[in-house]
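Here is the structure we will look at.
With one protein chain held back, the other chains of the complex are shown just where they sit.
After this line comes chain A, so read on.
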Amino acid sequence: MSSSPALALPFDETRRRGGIMSRVLSSDLPRSKALTVILLGILLLLAATPFLFSGSQPVSTAAKICVFIVLVASYDLLLGYSGIVSFAHTMFFGIGGYGIAIALERLGATWGSVLIGLAAALALSAFLAVAIGLLSLRVRAIFFSMITLAVASAAAVLASQLSNVTGGEDGLSFQLPQALRPAFRLLSEPVFGTAVNGRLLAYYLVFFVSLLVFLGLLRIVNSPFGRVLQAIRENEFRAEALGYRVVAYRTAASVISALAATIAGALMALWLRYNGPDTTLSFSIMIDILLMVVIGGMGTMYGAVIGAALFVLAQSYLQVLMGAGSAALAGIPLLPNLIHPDRWLLWLGALFIISVYAFPGGIVGRLRQARQ
């Protein structure tokens, strides 16, 4: 694809300055005041959600945001950094979820089964990613999109049909290890009015693992390996002429991205204590991921943070707003239908199309441009 200013950034000087922050963020600083403020805000809010808000709804929303940040960031490694479109990302997300769910259901609620489930899921994901990559990435990038779509739909059908293993359409509910159950109390006294129970621990498990994986992905895209991926995205021919094996790099990128998605799926299952086709495998989640990546900003890991946060919030709270709007417009033909609470995806879809045309760097690209 052609280079646009928001996507292809020149080597910037901040890299040389060092510093602890720069080390943690792999020298890829936000490079915009507004962006820094927003990112810090999201980080602090996510870190403090259990203490700031009461009730389970805000914490669930925050956990979902954490998981989707990892999922979307790993997808961005493929779409934004490598320039290949995969539709099998939810398959890897689902493999992670089912790995945890099946292991905990069959082997009992221990940390050992969590590890076994996660390891098995990671191995399966890596194998499938290599197989798909070798079969399709050597031919044409566009084959990859279609083949991943086909494979993902086959995986979804398999998961819903093999009901003795996966629980079919109903999915699997399971018990968590003792330390993550709501009844577990780490401290007898509440801290800042919040009981320190297993649910809180589960939230922080999700939060910190997500943070670590995100920083790991940031490290990968800013490594020499990530640079090669971007070179391939910008000009496959030239990269190959320079001696980089395009198929190997693309396959490696799709494996890394699949592994991160698997971890995200495992976290999702751990948080929900349930895994089923609708929570991790369905095609609508794939569309959600696409929307988040593009609206947040392709080719920047921070876009994933903003896209995921915005989208999950919109999913949870925009519908309420639209419901009010729809009620206010009752009586006019078609208009109330268009802003019916169930039609929120219509508007995000329109925003998505406009994003691809008008600001391919998404929100992050916009914010960075505004600075210059």
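Note that contacts are C-beta pairs under 8 Å (C-beta built on N, C-alpha and C of every residue); 3 or more make two chains touch, one makes a residue touch a chain; residues count from 1.
By definition in this document, contacts and distances are computed from a predicted model.
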Record-based protein name (UniProt) of the chain missing from this complex, from "Branched-chain amino acid ABC transporter permease", "YVTN family beta-propeller repeat protein", "Glycerol transport system ATP-binding protein" or "TldD protein": "Branched-chain amino acid ABC transporter permease"
Of A:A150, A:V247 or A:L318, the one touching the omitted chain in the full complex: A:A150
Among A:M91, A:L272 or A:L290, residue touching the chain not depicted: A:L290
Among A:V165, A:A231 or A:L345, residue touching the chain not depicted: A:L345
Residue in contact with the excluded chain [from A:V24, A:V320 or A:I353]: A:I353
On chain A, residues whose C-beta touches the chain left out of the figure: 1-2, 79, 83-85, 135-136, 138-143, 145-147, 149-151, 153-154, 157-158, 161, 283, 287, 290-291, 294, 334, 337-338, 340, 342-343, 345-346, 348-350, 352-353, 356-357, 360
